[in-house]
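Of the protein chains in this complex, one is absent; all others appear in place.
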Amino acid sequence: MSERGQPSYQEVNDAVLPTMTTFTWRYWTALSISVTVMIFGFFAPWWYQLFVGVGAAGMSRAAYWGTYLGNFIFWIGLSHSGTLLSAVLHITQSDWRKSIYRSAEAMTLFSLITAAFYVMVHLGRLWFVHWTVPIPNVMGLWPNFRSPLMFDVMAITTYLTASSIFIYMGSVPDFATVRDNATGLRRKIYAIMCFGWRGTDREWHRLGWAYTFFAVLVIPLAVSVHSIVSWDFALSIVPGLHHTIFAPYFVCGAIFSGTAGIVTVMYFLRKYFHFERYITEKHFNNLGKLLLLLSLIWSYINMLELFTGWFSGSSFEIEALRFKLFGFYAPLFWEMIAFCAFLPLVLFSEKIRTNFRLMLWISIAINIGMFTERFLIVATTQPRKFLPDAFSFYMPSLVEIAITIGSFAVFTTLFLVFVKVFPSMSMYEVKETLNLPTRKGART
Amino acid sequence: MARKKNPGSKLSRREFLALVGTGTSVMAGAGFLTAKFSRRPVEQLIPYVVPPEDYIPGVAAYYNTVCNLCPAGCGITVRIREGRAKKIEGNPAHPVSQGGTCALGQSGLQVLYNPDRLQTPVTRRGERGTGDFHTVGWNSALTTVASHLDKLRLANRGAGVGLLTGDIRGHLDDLLIQFLGLMGSGRYLQYAFTNPTNLYSANAASFDTAQLPYYDIANSDFLLSFGADFLGMWVSPVSYSRAYGDFRQGRREGEDKGPRRQRGQLVQIEPRMSLTGANADIWVPAVPGTEGALALGIAHIIAGGAGRFAAALAEFDPPRVAEISGVEASTIERLARSFGDAKAPLAIGGGGAAAGTNGVPNLVAINLLNHLAGNIGREGGVVFNPKPAFGRTGMQRHGSYLDLLAFVEEIADVDDGVLIIAGTNPLYDFPGDERLVRALQRIPLVVGLSSFMDETMQYADIVLPVNSYLEGWGDDAPEPGVGMRVASISQPVVAPLYDTMDVGDVFIRLAQRMDRDMQRAMPWPDFHAYLRNAWRRMYDKRRDKLDYVDFDAFWTAVLEAGVWGETRRASQRNEFHAQVDYEPPVHAGNDVDYPWYFQPFVSQGFFDGRGANLPWQQELPDPMTSIVYGSWIELNPRTANELGVDEGDILEVSSPAGSLRAPVWITQGIRPDTVAMPIGQGHTSFGRYATGRGANPLSILSAQVDSRTGAFAWGATRVNLTPTGERIRFVKTGGWSRTLDRQILGPRSGETQEGGDHG
Amino acid sequence: MSLIKDLFTNWSVWRRPGYFESFDYSWGMVIDLDRCTGCEACVVACTAENNLPIVGEKRFSENREIKWIRIERYWSGEYPNAKLSFIPMLCQHCDQAPCEIACPVSATYHNQDGLNTQIYNRCIGTRTCAVYCPYEVRFFNWFSYTWDAPLEQQLNPDVTVREKGVMEKCTFCIQRIREAKDHAKDDGRRRLREGDIQPACAQACPTKAIVFGDRNDPDSQVAQMASDARGYTVLKELNTSPSIVYLRRVDQEHV
Partner (left out) sequence: MSVSVREALGAFKPAAIAVGIALAAYIAGWVAYEVFFPGTAPVQPIEFSHVIHAGDYQIDCQYCHIYAARSTTAGVPAVEKCMGCHKVIATDKPEIQKLTDYWNSRQAIPWIKVHDLADFVYFSHKRHVQAEVACQTCHGEVQTMARIERVAPLSMKWCVGCHEEREVENGRDCWTCHK
């Protein structure tokens, strides 16, 4: 035990490495449950839907978009925490990021993948999805580059690539550590995964340089991605969607829910992987402040949106607004306001910010609220468009609900696999924060 | 080398090679099979052995024929590709349809290609009405019937043979008369509850011309319609609709736009807003059955106490009429003034106005308006048609409700009587009294000619499948005519799908299976031959007038054009013979136990119910409500409040004759003291699309008849409504029914459209 | 690569002023609401011509019906002065179509005839076009539909039967336009004449309320009627510049 309660390098390893190798019954149950839910909640219904057609979902005339796109936005949003945050904090040299960013970035990656799944679930003819990719083909046709969905395809793929490189690059030295502490085949695998990392100065230097470069690259990317997602809606002329505020609205909302997501994940890592010494009040406190700030921004933008709708005085906007605020889905709307606008205000008190369990519940509540918001965006606007004779109603079907639940299982499964493959906490960067080891502290 | 390959493994070289061998071959097999199954299945090209002449695959052919889905007799053009009927269009050369069609007419293709068509003759096995039949060959079926008829005829008891049909016109009608004549029977009746029997006799009474006149709507400028839903399915919807278009916005003929004339104004007087009411400039909801009084009230004002009818009209001053009809006196005066001032006013009566116990008096009163306006035989007025080129008029053909009952019961009373039913479905059309069924039960042999096993066919002993109108021959003199003499031939546009015959063919075949004089009297090989002969006779009469080299040229010409006409007009002097008087309507059920007038109405999609087995018609939104698949009962919001019901609540509708259940539809277009239901649904046996869907309002009507003609008064029953507490969601296309001040129907008159407020 | 060149020209070309006037044709419609009686003949005619599926009661109740042209009905006033107005609503073939930018695979686009077209076999079913369409006239095949034999014998061989997952909509009966052009070529004519083509709805209409023709041809009937004082386009404020001009129904309160 080194002075000032700081863990030694060895202790860092001892804290992290076992989490990758030890498989507790708790882990197995968690994994098996989430895999089952994933298969029967997500893939089975999807398979069914592929056979009968998208009619298996609850969408219908006027409400051509449903829960699927709601989920899509939600997951894209969730993905905005990790990479963006870690990049920002990395550039701003805030060290407290180091113990949490790995799992945060993992979150980014996996929620992006889930989101990508939703794009496919949404499609009417999945078997032609490759037509959206600008590759030479027997038809000699190109996709339509004027389409916001096309922007989406580009943005998301880019963001996915960037963040996967980002997270991988960040964990190369740790892979080396894993390699050095492993034997047999596992040792060999990690030897390949870390590209034979030796820890020479040149390697460290290049890593640092490249890492910073990527950090800078990722930030505008992340912002653009959700702006573009918002344009899928804002570029339509549908009352209630056709708002210039949408891009910032979405981005802010995204980071908001993303940060909340990190808090949730952090809580569990801390609890079950016993990272108490690395994930501390400090982190929860900082993230709490961030959440508070974001929620204020979010509420402001939300008010703006409602106001412009009302202020326009146009019959279309007003009706859309009326339906959203007082229509069938009004309870959901007010629930969203409560969870995302009012609840976070309690974060003004530091006592609450540093209370782990409370933070967990708040973060979950926020994400429920944000999920509702995304659902409302699709569910309340389309049924109230321009021709009253075509007014309709949207109610998700069982298939949609099942897939929604299943998608959370998809995410969880991926994450559970991740924690066994990646060191779920960046060991080398945590070590950077420690002061150099004394002779007592063993070096690995 | 295998060892070198993986030093760790315990595999011997032999094992290793075996492993590799099997592995590769399995994979290769897999690849082979994937290739096999991933390939598109082979398509075959099957040419004809001997191609039919004038057949070009991929090129459409068009044939003209006649639609017989309703009695209007529109000329239609059918598009044929590879020997299959693809599309029905109006025949532009035909003066009735003038290139247009109605919704029902479009669906004729689904009569032809209906999955529930009767494909072979069937005979009854189980009890009557149980629908337990088994198939037999044409031969045995015809022989059975023929022998039966023969027996009767030879025993001089042929009078026991009766023929009940729907609306059959043209030479087929003649053929049937001839056949029955040879049987020594005059029992031949045509019945459909939609037949305008009252209109015939009213016209006979007022103008002593027992026919449907041609209402020159197009050239009239003020149209006063008493319950006649002439834009819906009344008498001849397509031709009236066309006329209506011109009545509103002037003639539109391709290039020449014609002079822009004064826009005609339409006033619709009826308790429940029909499609015509919706298009009217003013909709006047009058108490059902009081249209006559209203007409007399208007006449009273126009006549101004002078003239021949002054005495008869004296008592019909606005206040009194207002009290009878529930229309404000001011409105009546206004209407009268406009009617009087109009250049070419026109009054039409029908539908609800004719469907009361006082139908004829009402129509006579309405005719009086036309007489006063000097409309008869005038352009923009009531033009009577010349005697049709052939066939009897509806007045001669149609039987009333009472006639039908008597007719069937008489046949039931003679021992071993035979009833042949063709192209009509009285058991659906009939009100809820059992007399008809009981009579049917007593008739030893009931033969049905039909394409579908409908309610009536369930009671037949032998059902013979007949051609759909697109597969068979026929001809038609449309009624009402268009002011001149028109005739059209309907020809088979596709080969019969199944083993079916024309109605005419059936009787010719029957004759050929009977004794010699019968055969001699009906020598034709088939109905087509008969038809040609008939037309040859027509041709011979006019040979000098017609410029065709010979009959064949004439025949082909008519087949190609689909219609033949003579511009010969009937001259009609403006005389009025009837005594005008108002007879208050009698409704079944007192107004205490049965507080509401019950007005069934002919629905756009199903006409009198015959369209209900066509999926396109089932999925056709009702024009007024946009409801599909099912029936409903229309309530005024006030009525709904009284009952405390909302849209979709199911009501128990009970009349003195019976009761049914129907969901509530709340509409602004109906009197609070009236409720209305569409006719057409509620079939108990009419194919997969119609059976067991909705309710049939006719089934709870009391057997009310017109006091003069004995025609079925289907607008003269009162009902009581009781909520059942159950409710349904309507299947319909429409969402909200108000525009919310959005620019959908255009700027109000006067204003022109300016950019809107949407940012 | 020429494709890339096209890509960039396409990008800008839509914004060029007078772009649509430069087209071969600009098919358009004038619908006279004073003639239209709401009889729904056009609806069935369209169904028959374009192989629209029979969806069945259950799917109809879920708003999954497919009707390229429908009659919308709007009430005004209360009993006894209630008025009901009809307006046939079909694809407006907008010159500035919101749906066209939506499709990621260009399954819907503006062709040389000024038609807003939909290529069924290119569609991948994102349904974005339908969301963007303010007139609600795009219909999605939520399922693959079948016809009870022998009803399928009626299907029009000139029109594809759409499979599940495909968006579809009114095409102004483009198969008829194609056929007419074909005949014109046979007669050695380069251009179509007025009246060569009639879409199913216009042909069936018993009151002749629907007139179809080339808006680029100044003496065509549509071009002339479009300038009528009663003329207007639905939801003009959205600036979609539709190809369908409606003539307002005359409301004559005082008779």
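Just so it is clear, A, B and C label the chains in written order, and each chain counts residues from 1 on its own.
Criterion: contacts are C-beta pairs under 8 Å (C-beta built on N, C-alpha and C of every residue); 3 or more make two chains touch, one makes a residue touch a chain.
Because the structure is predicted, anything quoted here is derived from the model rather than measured.
Interchain touches from the omitted chain, evaluated on the whole complex, reach A, B, C.
For the chain left out of this panel, the touching residue among A:V35, A:A191, A:L292 or A:L434 is A:A191.
Seen across the whole complex, the unshown chain contacts subunit B at 5-6, 20, 23-25, 27-36, 39-40, 42-51, 56-59.
With the whole complex as reference, residues 137-141, 176, 179-180, 185, 187-189, 191-192, 195-196, 198 of subunit A touch the missing chain.
Subunit C meets the missing chain through residues 24, 109, 111-112, 115, 117, 119-122, 158-161, 174-175, 178, 182, 185-186.
As a convention for this text, only the chains that are shown with their structure count from here on.
Located most centrally within the structure is C, per distance between chain CA means and the overall CA mean. The mean-CA centres of subunit A and subunit C are about 42 angstrom from one another, to the nearest whole unit. With centres taken as mean Cα positions, subunit C sits 30 Å from subunit B. Shared interface positions of subunit C, defined as residues touching 2 or more other chains, are 65, 72-74, 235, 238. For subunit A, the set of residues touching two or more other chains reads 62, 386-390, 392. Taken in their complex, subunit C has these residues touching subunit A: 3, 6-7, 10-11, 14, 59, 62-65, 72-74, 89, 98, 101-106, 109, 122-128, 130-132, 134-136, 139-144, 163-167, 235, 238.
Put simply, subunit B touches subunit C in their complex at residues 58, 81-82, 84-90, 97, 99-103, 105-107, 109-110, 112-115, 222, 231-232, 237-238, 241-242, 244-245, 248-249, 252, 254-255, 257, 263, 265, 267, 273, 275-276, 278-279, 281-283, 285, 334-335, 338, 497, 604-605, 615-621, 623-624, 626, 628-629, 636-638, 668-672, 688, 729, 731, 733-734, 737-739, 742-749, 752-753, 755-758.
Contact residues of subunit A toward subunit C in the complex are 52-55, 59-62, 64-65, 122-125, 128-129, 131-132, 140-150, 153, 232, 235-238, 382, 385-390, 392.
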